[in-house]
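For this view, one protein chain was removed and the others were kept in their places.
So, chain A:
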Amino acid sequence: MTRAPLSLKIAALGGLAFLHVPLLFILLYCFTTEEKSYAFPPPGFTLKWFGVVWERADIWAAVGLSLKVAALATVIALVLGTLAAGALARARFFGREPVSLLFVLPIALPGIVTGIALRQAFGMMEIPFSVFTIVLGHATFCIVVVYNNAVARLRRLSPSLIEASMDLGADAFQTFRLVVLPNIGTALLAGGMLAFALSFDEVIVTTFTAGQQSTLPIWMLSELIRPRQRPVTNVVAVLVILVTFLPILAAYYLTREGEAVAGSGK
């Protein structure tokens, strides 16, 4: 192994700092005593904003809605994404390539396009905006994440495993439960967590598909225009970082272990 030159190390550190120092500032201003602007250095430190957040019902309503939407969108994505992956991982049929492209497209498509398209579709079908419409909007891109994870794992799985299971007397449901699911479980968990995290901080599609409800990111956006109690948004932002970062970290470690297991099939 060769040692990296000093200049490369400095560049790498600079890149990391550029990505992560702003996050530290978010954390720093949770504790500031100045509530109208972000002066540096903060004039004083206080814990009172945590108390303020704790007592504001609108924040907790938004957090609750976001969790609910993310959970529902993730469940939909897990079911549909797994089914789609099962269909497209191995089988060869006419139109397979276009279909798999269409599945992945929503994540490449700008959220604003997805948002407008869904808004118009809901409008034409006279579906009133509700939690349900937000969930559907989020499910469009959550499915992709689950699908991608599941399809990659399924393709690594020896197809004769499924045949062996059926050969030994297991019907399709038993085979799915006893052979397929255990082998793609970690991939689904990782995909599900990623989907949850994506949904939890989604703004654009939500803006177009939400009615009067505001999810947490929407609430933060509207809060930015208010001149007072600015550190409240910082406190909430730190909460969001925790809620999204921990599952992604867990997903990372789970899929890493999963590779060792799935790769040992032959």
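A few remarks follow.
In the analysis below, contacts are C-beta pairs under 8 Å (C-beta built on N, C-alpha and C of every residue); 3 or more make two chains touch, one makes a residue touch a chain; residues count from 1.
In the analysis below, contacts and distances are computed from a predicted model.
Within the choices "Deoxyribose-phosphate aldolase", "DsrE family protein", "N-methylhydantoinase A" or "ABC transporter ATP-binding protein", the name that UniProt assigns to the complex's undisplayed chain is "ABC transporter ATP-binding protein".
The residue from A:S165, A:S199, A:Q213 or A:T233 that touches the chain not shown here is A:S165. Touching the omitted chain from chain A are residues 158, 160-161, 163-171, 174, 178-179, 182-183, 261-262, 264-266.
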